[in-house]
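Missing here is one protein chain; the remaining ones are kept as they sit in the complex.
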Amino acid sequence: MSVPDLLNHVLHTDLPRSVQIFAPELVLCGTIVALLLVRMFDAHRWLPTSWVALFGTLAAFVGVFAQFMYMKTDGEHESLKGMFHFWGLTADGVGTSGPYFTGLLTHDSFAVFFRIGLLLFLILVEALTILTGIPDQDDGQDFYTLLIGATIGMLMACGVNNLLMLFVAIEMMSVPSYVMVGFLKGRKVSSEAAFKYVVYGAGIAGVMLYGVSLLSGVLGTLSFPELGSRFALLMGDSAFTLSNPTAVATILGIMLILVGVAFKLSLVPFHFWCPDAFEGASAEVAGFLSVASKAGAFALLIRFALAFQGTAPAVQTLCLIFGLALGVVSCLSMTFGNLAAYTQTNLKRLLAYSTIAHAGYMVMAVAAMMVILSGSKDKDAAAACVSGLIYYIAVYLFMNLTAFAVVAFIRNQTFREDIDSYNGLATGGAVTKLVSVCLLIAFVSLVGLPPLAGFFGKFAIFSSAFRAGSVHWFLWVVLGLGGLNTVFSLFYYLRVLRAVFILPPADETKPVEIPGMVGAYVVLITLPILALGMSSFMGDLDATALDVASQLFHI
Amino acid sequence: MESLLFTIYALATCGAALGVVLSQNVARMAFWLVVSLGCVAGLFFMLNADFVGATQLLIYVGGTVVLLIFGVMLTASGPFNTIKSEPAEMIQAGVIGIALLAILIPTVTSVDWVGNRDTLSHAGVKSPSGEFNQQGEGGTSRHIGAALLGVRVDQADASAPSEAHEHHEADHDHGHEHAHGEEAHSHAAHDHAHAQVSETNQASGYLLPFEIISVHLLVVLIGASYLARAKRRVEQPTS
Amino acid sequence: MESVGLSGYLIVGAVLFVCGVICMATKRNGIGILMGVELVLNGANLNFVAFSQHTHLGLDGQIASLFVIVLAAAEAAVALAIALNFYNNHLTIDVDRAADLKG
Partner (left out) sequence: MSPDIYIETGTTLKWLLTTAWLLPLAGFLIEVFGGYWSGRKSRAAAFLAVGCIATGFVCSLIALLTWLDAADLNVSDIWQNPRAVAAATHEVSEATHVDHEHDADHAADAEHHGDHEHAVPAHSEEEHHGHAAHGNNPLKFAFNGTFYTLAKFGRIQITLDYYIDGLTVLMFTMVTFIATCIHLFAIGYMSDELTESYEDHQVHLPGGKHFHRPGRFYRFFSFLSLFCFAMLGLVLAGNIFQVFIFWELVGVCSYLLIGFYVERKSASTAANKAFIMNRVGDFGFLIGLMILWTWFGTFQFANTNPDQTGEQGLFQMVRTDAGAIETEGEGLNRVAYMQSATGEHLLGNDGQARRIPYWLLVVAGLGIFAGCVGKSAQFPLQTWLPDAMEGPTPVSALVHSATMVAAGVYLAGRFFPMFTPEVLLVIAYVGAITAFIGATIALVVTDIKQVLAYSTISQLGYMMLAIGVGGWLAGLFHLITHAFFKSLMFLCSGSVIHGCHHEQEMTKMGGLYKKMPITCWTMWIGVVAISGLAIPITLPYLGAISFSGFHSKDAIIASSLSFSTLNPTHSLLFFIPLITAGITAFYMHRMWFMTFFGKPKDHHVHDHAHESPWVMCGPLLALSFFAAFCAVGGESGPLANLLLTSEPTHVAGGVQAAGELGLTLPSHHEIHECHSQAGMMALLAALMGTVVAYLFYCKQAVDPALVKARFESAHRFLKSKWQFDEIYDSMFTRPVHVVAKWCTGFDREALDRFLHSCASLAVGIAQWDRKFDEAVVDRIVNVFGEVTYAAGRTLKGVQTGRLRQYVMFIAAAVVCLFVVLFLFLPR
């Protein structure tokens, strides 16, 4: 076969369609190259790298947004016609959901929705870094390259349809983040955090890869859609028991892969990196990691979990075990995260533990989904679980970003991050007051008090767990623990708020003055917490989430 | 002969790996690592995965381990050259390791691989292996190259072995330029493969990871060079 | 060919994997830990290639192992850079010195 033949071949398979769908990611790749060129031609004196990155991300965001609107409206949207045309969207390409890149990735509105969220978040983080100035003029190129590089991995994770791609995506989102954690390279803690993170991450990657190899070997395929059916074929009519080696090897492989995912989600007992890495990293990076890598990993987890669907009894049992294992992990994470956050003195570390706890809440939805799928064929209920999770992640994005952004801004003023340095923050200037109120909103929403958005997210997830409880009682236990944990979590969030609003400021420090632009930014990212909680936006988001989730189940 | 060779390689691999674990001096560890990885490459060759074996030797033994040795040299200063672990920790790790082995080995050995394979074949799953390696031993590089470009020649072959044979003859080492040198081949075969690929979704080409990993490498190298260079130096163009 | 069978390779893979894990868990030298990572990845790789020969995985297994090798190289590069950075800040590569972050 000659080279022209090969090329011909490649071009006539699904490559055009794939490129069309993948265009936003390619734009990001282009942005990385552009950043390199800016540095090479010494142009960053007059063209700040941050703006190059921001522009590239915006373009990619518009691209994904166009895809989403195209899918939603079947390309009929009048006012967006031009945009569709610009991105070359066609009914056969973006308009049709299904695998692309010869089955390595899947294209559906679930993936597109997550990509929108990730790119939006990337834009917000870039804006944050511009405001805080944590990568200075000299380091900007490196920082944004890493940031965008990690995001490409996360974007791919949203559509993963192949075990190899699962590994590649996780590696691509992890490896740049190791460097980002150590980005403040002159600081001792920073390098320590990065080192711990990289060693831990590499170890987990090895464990997960072993699981991938085992699973793919047993089932003889790497492709997600075939995993479930192959397993059913191999098991035949035999029950899922310990004496069946194929079943054991399969569950071994799955569990090892879940270890890798649990690491990305910082679930107990694979959370050890999280507090250290967050404390050592700058607040901007910690905020990025706490949301983006989690969102990507959740999309990946759902895709992986849904690979094991089927009606055969063995597959059903597998689903149940899968769900229960996640339920156990959820219990552990919630409880550990919340309790361990009690005695923290560093706010970033406290938020890291809260992140662990929230991952526990979120994984409850996936556990509920698997349990529901194992017992009944109620795909609507399963879709409701996923939509609850999507809603939670969307809200969580803003809550956590607000919290970490405030930490970053306050650090810029006081050069401290311990909770004591927040004493009497609310007595500062007008902008500081505003920022304090935003922090209050974010924290109250993190606790999950109505009418803020965090409450509804929690509510959705809890109610899905409630429904799953009728399939297996264990989910009710998980639910009970979750409820108990919302009570636990109150304490440490309130401790911070008490410092901010009630305790008097230390005498020797001068009141914190925060620039107006920063205040505007913080308000901008806080508003969604309110808007998604008690306005019609919430209904929109929820309807979209349900829509997206239903497509995942082909309803 | 096969099993003898395998036994030698396997023992050498495991022994060297054990050597890595047990030696306290980091330079010795590096040595054992090279041995172990080299023997793994040998196992690869035995499994008819010539290209992977070659890559293993080139990238691992030639690249990664050299990188690690650089690391050893750069960080080896005075008394910390030999940093010993406590025996207690070794014992603890040994217990956990044995437990892991006790789980893994019985699990993988008790699976009836042949039976499973037959079950799948009976159920109509196409058997992809066999032809691509048994005919011309070591003739995988070309298939891999094509697969990295997104075309699965082996899958097409599997269902039409008679036509596939003629391609295997043309195998010679194309290095890692990934099938760029493959030229003289019949259009008939191409058309056939084309039909196969486009009508089945099973065969996945690996164009995307092949390309995206280059971006990943770029990002990673930029990151690594950022960490490695001194802060606030006047920038040179990186990578 | 069939005289060796799949199990032998899988056992070697498992041994490599476990050796790697032990290595990571016991070495105080940061570089040593990274060597452990390489061992773990090789164990998995051996599995891939063995499966590629003996099961329906076919060529996919070999390709996967290729990607793993490349990704491992990238990861090793980053890990080394971070290790050197750690060394520069702590003036040692002893990971037990990394104890500022805890609790």
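The first chain written gets the first letter, and so on, giving A, B and C; residue counts start at 1 in each chain.
To be clear about the criterion, a contact is a pair of C-beta atoms (placed from the backbone, for glycine too) under 8 Å apart; a residue touches a chain by one contact, two chains touch by 3 or more.
Here the structure is a predicted model, which means the values were calculated and not measured.
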Contact list for the unshown chain, restricted to visible chains: A, B, C
Options A:L252, A:A283, A:I393 or A:A442, residue touching the unrepresented chain: A:L252
Contact partner of the left-out chain, one of A:A460, A:V500, A:I525 or A:V548: A:A460
Residue in contact with the excluded chain [from A:P4, A:G98, A:G236 or A:P269]: A:P269
Those residues of chain B which, in the complete complex, touch the missing chain: 79-80, 82-84, 86-89, 91-93, 96-97, 99-100, 103
Footprint left on chain A by the chain that the document does not show: 195-196, 199-200, 203-204, 207, 239-243, 248, 251-252, 255-256, 259, 269-270, 272-273, 321, 325, 335-336, 339-340, 342-343, 384, 387, 449-451, 456, 459-460, 462-463, 466-467, 483-484, 486-488, 490, 494, 502, 504, 533-539, 542-543, 546
Absent-chain interface as seen on chain C, which is shown: 21-22, 24-28, 33, 94-99, 102-103
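By our rule, only the chains that are shown with their structure count from here on.
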Centre-of-Cα separation between chain C and chain A, whole angstrom: 26
Rounded Å distance, chain B centre to chain C centre (Cα mean): 12
Per-residue multi-chain contacts in chain B, two or more chains: 104, 108, 116-117, 120, 125, 152, 204, 206, 209, 213, 216, 220, 223-224, 227
Residues within chain A bordering two or more other chains: 164, 168, 171, 175, 178-179, 182, 185-186, 214, 218, 220, 222
Touching residues on chain A, where the partner in the complex is chain B: 1-3, 5-6, 8-10, 12-13, 15, 18, 22, 29, 32, 36, 39-40, 99, 101-105, 138-139, 141-142, 145-146, 148-150, 152-153, 156, 162, 164-165, 168, 171-172, 175-176, 178-180, 182-183, 185-186, 214, 218, 220, 222-223, 226, 230, 233-234, 236, 245-246, 248-249, 252
Interfacial residue positions of chain C with respect to chain B in the complex: 1, 3-12, 14-23, 25-32, 34-36, 38-39, 42, 45-46, 49-50, 52-60, 62-63, 65-67, 69-78, 80-85, 87, 91-94
Footprint of chain A on chain B - complex, ascending: 103-104, 107-108, 110-112, 116-117, 119-120, 123, 125, 146, 149-153, 167, 179-180, 182-185, 187, 189-190, 193-194, 197-198, 201-209, 212-213, 215-216, 218-220, 222-224, 226-227, 231-232, 235, 237-239
